[in-house]
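Note that this complex is displayed minus one protein chain, with the remaining chains in position.
Chain naming follows the written order as A and B, and within any one chain the residues start at number 1.
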Amino acid sequence: MDKTIPAVIKKYNGDETRLMDILIDIQAELGYLSDATIARIAKTLNIPQVDVEQTVSFYHFFAREPRGRYTVYLNDSVVAQFHGRAAVVRAFEEAAGCAFGQVSPDGCIGLFDTACIGMSDQEPAALINDVVFTSLTPAWAREIVAGLRAGKTVAELQGDRLGDGQNAHPLVHAMVCNHIRRRGSMVFDDYQPGAALRRVVALSSSEVIAQVKAASVRGRGGAGFPTGMKWEFARKAPGDVKYIFCNADEGEPGTFKDRVILTELPQLVFEGMAIAGYAVGARQGILYIRNEYRYLRAYLEQVLSDMRANNLLGPLIVGQAGFNFEIKIQYGAGAYVCGEESALIESAEGKRGEPRDRPPFPVEKGYLQRPTVVNNVETLCSVVKVILNGPEWYNNLGTAESKGTKVLSVSGDCEWPGIYEVVWGFSVNDILKMVGARDVQAVQVGGPSGACIAPKEFNRILAYEDLATGGSLIIIGRQRDLLPEVVLNFARFFRDESCGSCVPCRALTGMAQIVLEKIIAGRGTPTDLDRLSAWSAIMKRNRCGLGQTALNPIVTTLKNFRGLYDQRIKAGDDRFEPAFDLAAAVRDYDRAVAGT
Amino acid sequence: MATFVKFTLDGKIYLSEDGAPLVEAARACGVFIPTLCNYTGIPPKGACRICTVLINGLPATACTTKVVEGLNVQTSTPELESFRQAIVEILFAEGNHLCPSCEKSGSCELQALAYRYRVTVPHFPYLFPRRDVEAWHPKLLKDHNRCIQCKRCIRGIRNPAGKALFAFGKRGDRVVINIDPVTSQNISDALAQQAMDICPVGAILRKGKGFDVPIGRRTYDRTPIGAELRS
Partner (left out) sequence: MPKKIIATASLAGCFGCHMSFLDIDERLLDLIELVEFDKSPFNDLKEFSRACDIGLIEGGCCNDENVHTLINFRQRCRVLVAVGECAIMGGLPSLRNVIPLQECLAEAYLHGPTVAGGATPNVIPHDPDLPKILDRVYPCHEIVKMDYFLPGCPPRADLIWDALVALVTGQELKWPYATFKFD
């Protein structure tokens, strides 16, 4: 420990804005971040201990206490539950000899829940010391624990299980599968690295932006902001130093498209970033990628250095004097809210991922207070194709307001979960047919922050003008008990992931969970349903998208599946509160005096 | 010298310095916009949301909004007022606010706003969270039961070396405000008092101080918060 902390901090030039990297590296060496470690980091960086603590304690993957020599982070998402997570949990717990949330008595195995790790098409899945294990079974869970106890490495336990495509690349070496079920013309199509960059240097920066605008490219993260406009704002913002971020923090449960794109086509994404840099006048790009995808790090670094070697990054890109662009990779540490662009920027500055107030917008004052563009992985891919094929080609794809294609992450109760690249305008029914979904009760469109829709709406189309989506569809079969199995899981998720800054989001996510549990337990009243609806209006006044949409799982099911709520509501004498249970309330006392 | 702009508050045109924080500008015009996490002189945060107003018809927090030429503000609508009341009620239900035993009672901004809205009982479930009282610091007492996580102490209090004394820990409904053991060492009584004063509630107290103003003469005993202003 003596040498690790100063060495790591020196590596990052004692720069406190690199605190995320510093903490990640130190934890990788020391296993966890003790009080003494935090005090030492604070002292070396000359910042208050509480400032180190505030960042550490914000992120799920930073450990303040030992989490075992081997730490199992088992995904706790709805889709994992659908595919037998409960049995896997039991197997892990029995084999390890501890419950989830604990470390085994011998200190060997730590078992922890984690939010969706981006493997929804191969659940149940877990991260064990940065190695991904997919399609887990109880038998395999027991085998893993026994193997680790017997001294095997995680890599040995993975064995020769390798996924398709670049997952089998020696530097990735993961059992993760791509499951690309349908390729479209924009992302998963032929790609000649560097061709777009060579095309770009024949244009002025404003001509590049004009092309992106002419193609009406809109952000693929879900909000749909016009990309060309964003670039133009940043280009016109005063300042010499500007930044391009690629947002690869996809934390929306059920979403995994960025993982597949970055596995198969990282160059396409990086090329898009360089084009953005050219258009905006930025020399530095940062790929902010979620910690769950750290298994890609050696591979992504290799791709970057290959690009440098081929003059597609670095100074003199494609030989153009003055076209300098570098890309570095910033890892997150487990916080859904960091997918929000201003929270992502805060996080990249080494701070808590708390969304900023706007204005100023990131394009004016973003990373380190400099003009900053944050684009989704898929958005950057589409820009490359617009440059190569022209705006007209792009505008011929899709609907009136939604051009190009959309990469969908499909999971849940269907035959062929995976990645589907479709032009905008497909109806939900079209997609359900394509993915082999039968007996569908509901579809969660756009993840928990989106909408849970009923069959009567399956004729709606995926498009910004109808069902806007970041691209995740979780299919919920008839056999699922929607409120406890889906809505409650999502409610818990938002409670866990709220940053805690805005009052409504911090408090109402938890309060809504309590009311929902009460309703599920058959102790809800009609007033409780009215409350939940009223609270969603209060939530709309939160600062960021997470807070504004955090009650959507409840609100959209209240709207589309009202009957499921009504049938659990106690109709009775409204003078008495059905949630109060006298027998339960005296149980502690009975226990305390038992046997005395 | 500052330049001046005209802006509209509830249909009336006023003059303000260009770029002034809207809550301050409105105050200068005699219009009260309730605040909790805002504190004059420290950077605004927009965390409590209680100062939400309508700017050109769209909701925005007045503490983080700067006045510009032609800004059109509605400070009060029935919907805004019921939202503000809800924020107060949520805060009462979220923590453990035992006014009768609190040193800050009578001078507490949260309580004063509850009086303003005549909150008799929160329409939100009491959480009775399990929180600590931190008494290790020689001069400060931190009662987490009363903390409303407004971050005023985090943003506003610095030691003579310019280092923060307070910071957030954890996230979501687990957030907690921590006191730094090093930067808060040997702080002066004046700084401890400043920390107590910047806290809108009774979460930061100076040790050995409290209940020194008799009931009836505390800040909000007779005078409602914002009473000096039109609302």
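By definition in this document, contacts are C-beta pairs under 8 Å (C-beta built on N, C-alpha and C of every residue); 3 or more make two chains touch, one makes a residue touch a chain.
What you see is a predicted model; the values in this text were computed from it and never measured.
Tell me which residue among B:K6, B:K207 or B:R222 touches the hidden chain in the full complex.
B:R222
For the chain left off this view, which of B:L15, B:V68, B:L98 or B:V213 is in contact with it?
Per the contact definition at the top, the residue touching the missing chain is B:L98.
Hey, which of A:A150, A:A202 or A:A585 is the one touching the hidden chain?
The single option touching the absent chain is A:A585.
Which parts of subunit B face the unshown chain closely enough to count as touching?
92, 96-102, 105-106, 111, 114-115, 118, 120-122, 126, 128-131, 145, 215, 221-222, 224
Against the chain that's been left off, what residues of subunit A make contact? List them.
Considering the whole complex, subunit A reaches the absent chain at 574-577, 579-580, 582, 584-593, 596.
By our rule, only the chains that are shown with their structure count from here on.
Compute the distance, rounded to whole Å, between the mean C-alpha positions of subunit A and subunit B.
Inter-chain centre distance comes to 33 Å.
What residues on subunit A touch subunit B, complex-wise?
The contact residues of subunit A facing subunit B are 39, 42, 47-51, 53-54, 57-58, 335, 352, 357, 495-504, 506-511, 514-515, 531, 537-538, 540-543.
Would you mind writing out the residues of subunit B in touch with subunit A in their complex?
Against subunit A, the touching part of subunit B is residues 44-50, 52, 59, 61, 64, 83, 86-87, 90-91, 93-94, 123-125, 127, 148-149, 151, 163-175, 178-183.
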